[in-house]
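Note that one protein chain of the assembly has been removed; the remaining protein chains are unaltered in position.
== subunit A ==
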Amino acid sequence: MTASTHTATRRLVVVGAGMVAHRFVESLLDGTDEAFQVTVLGEEGRAPYDRVALTSVLTGGTVAGLTLDEDVFADPRVHFAPADPVRMIDRDAREVVTMSGERHPYDHLVLATGSYAARLAVDGFDLPGCFVYRTVDDVEGLAAFVAARSAQLGRPLTGYVVGGGLLGLEAAGALQGLDVECTIVQSSDRLMSAQLDAPSGGMLRRLIAARGIAVRTETITTCLRPDQSGQIAQLEFRDGSTAPADVVVFTVGVRPRDQLARDAQLECDPRGGVRIDATCVTSDAHISAIGEVASFDGASVGLVAPGYAMAEVAARRLRGGEASFGGYDLSTKLKLSGVDVASFGDAFATTPGALDVTYADPVAGVYKKLVLSDDAKTLLGGILVGDASAYGALRALVGAELGGDPAAYLLPEGGVAAPGGDLPDEAVVCSCSSVTAGRIRSAVHDDGCADAAAVKACTKAGATCGSCSALVGRIVGAELTKLGREVSNALCEHFDLSRRQLFDAVRVSGLTTFSAVIERFGRGRGCDICKPALASILAVLTGTHVLDGENATLQDTNDHVMANLQKDGTYSVVPRMPGGEVTPDGLIVIGEIARDFGLYTKITGGQRVDMFGARLEQLPDIWRRLVDAGFESGHAYGKSLRTVKSCVGSTWCRYGVLDSVGMAVTLELRYRGLRAPHKLKLGVSGCARECAEARSKDAGIIATEAGWNLYVGGNGGFTPRHAQLLAEGLDDDALITAIDRYFMYYIRTADRLQRTAPWVEALDGGMAGLREVIFDDSLGICGDLDAAMARHIDGYEDEWAATLADPEKLRRFESFVNAPTTPDPSLGYVPERGQVRPATADERDAGVLIAGTTLEVRR
């Protein structure tokens, strides 16, 4: 555009007041006081709003909350006329005419009329109860209909979403939120077929099903039928089958609203859309088209980011600058809570020679694919299902060299080397608003933004579709850290991963030692946070003794010496007493040992005996006697199974209906030694009186006439929680299978030191979801979980017996390297109630009555 056109272009008319029109006006007027007169003519009866976030209206958001920045139209140079659609363009007179008959002359006209949502061209497509999903009016109408119709029918509605693309999935989630039992009907063989390949489509289907939404693929709807009242009642499919339906939403695609342009004989694409060149100008030099109505290079695209880019180009040109539209970025991310799906760049690997790297984790319901150039260096595109947290970062890297092991980018939740902090300044992080990494950094450093929310307000990064939010957050975090402020959710300074990510990283990489894991996924030499976490992960994945090889150094002292550290540096000894059951002979042995070593004894809250005050060098001697008498480690020290508490049950109790002690013993023997993110406790009660307090346990089992009831996610301790019912009336085998799977699923997916109660609370799909995983195998992982538990049971050996048999391991119990059997000279005890206890500081200072450890036994 020449300077002369520019100066002549004063009166601008914009047709359509949608997202792209809004952005156009903002870009045109922002930061200039040029005397434009901008008239915006809208069809909808409201100010421009965020259509991308439309669904929020059905999930608790307000229409007002969607409204885009109102300051833009408040500019005195803007005249906004809503609810008066343009009827025709008079190109000769350079005027547009609205429905109400107003004529608006223009120097330059901008068409931003967007698209309309298509319906299926089948009988009954417009019956009451059939909707499209495009405008605020559409979703408000849908919500009102659902409320009225379900009140009328006196039951929740059955709904169908016709069209299984991005929008269909989002609409199905919204319907579900309105309490509608929902099925998606898709004509092709998979969901989101425009974005996903067959394996990722399959994974998505399972995730959607796990969320309680049914899916029918390769199903063509041929007819919709009303009931006697004339409202939609039934769908008929090509194979002749029918399905009852109370409400139908069509999400079968959008068509550019190019009628005005066609009537005015502007060049349009046969498949729809007003043809534009790279400057966004149509076949008439006085008319531009931007957003979904425009067709560039033979295509119209139903995404907001390219529309915003066009708005920017058109505005800059009208202000006299240079800019051109570079083409479409088809990257997209599904916005359906609990279901992460994204595809970007050349997702289908159409570039000649393209390679792909995939990672699939059916346990977590994750499938990821990166498409790389033939030398495996440059990122071309990819697909992320189940965990799309790396989407923002990866999309920003399309066309760039990955620099590193591509597999690292595929690991869970953003991966190890997930880019972010070190993206080049020019990388576009937020494509909706064209915000670069450099701009975000300067928002932190120069504009004083102290968090991602402030950066969002200041730069608009993350303000539209939100898919870049995670990356924006990471960059902001990295910058804040540079400024000396702390922000991180990494395990510790040595690993950027959470426990769950680390678990997957170790599992997928097959690494078995700490050094190898930290070299590949971390930095430095670890600390007291990551080392024990990794020890637990390695124990589950490799099933080796806690004191084997280098990994022994990862253990906290409790796990290292297989006893519990006490305040004076001695340890307590807790032999296992499965189910709280102990023979008189067993009790006698314990009594004798405690007496011979001068240990304080107490019954624990977990129904067994604890012996306190054992010194490091005494532990092997004490345990040799315990092992000889048939006792095993009670793992009171481990993040592992603790106890299975029982009540006496049907064997003795007059009310007992099942053998709770027998079951408790079976379970304790089954899960003994099982390493977990936190400790595991169970309880088994013989009847509903619940004397074992089973519902305060991670797994609580209560006998009923019909069989065992299984409750999960209970907790005593700091935040007490009652366990919730998972299943009723189970027989012994079914009970055990259910607990096996529940524990293994927890072990694989929980965070470091997260007990089952908070884990269950945070589970997607809650208790119903857990039931589906365990009983219906909704994730297809039950085989895996069962095998992992079988491996644990086969591999179990008593840690103490194994240690006693290995002289090398016993060296760890020497008190001093240069005096292996000398007791810690600082210990001191006083008698109390017939036993000993550690002396207090005052008693030490007073120096009286204190027996040191060198005194023999009867201290």
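Keep in mind that, in the parts below, a contact is a pair of C-beta atoms (placed from the backbone, for glycine too) under 8 Å apart; a residue touches a chain by one contact, two chains touch by 3 or more; residues count from 1.
Convention: contacts and distances are computed from a predicted model.
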**Complete:** Its UniProt record identifies the chain omitted here, from "Monovalent cation/H+ antiporter subunit A", "Periplasmic chaperone PpiD", "Assimilatory nitrite reductase (NAD(P)H) small subunit" or "V-type ATP synthase subunit K", as "Assimilatory nitrite reductase (NAD(P)H) small subunit"
**Prompt:** So which of A:Arg525, A:Arg595, A:Arg689 or A:His722 would be touching the chain we can't see?
**Reply:** A:Arg525
**Request:** Using the definition of touch stated at the top, determine which of A:Ala143, A:Ala299, A:Ala516 or A:Ala552 touches the missing chain.
**Result:** A:Ala552
**Prompt:** Can you name the residues of subunit A that touch the chain not displayed here?
**Reply:** 493-494, 524-528, 530-532, 550, 552-554, 556-558, 560-561, 565, 567-569, 616, 812, 814-819, 822, 824-826, 841
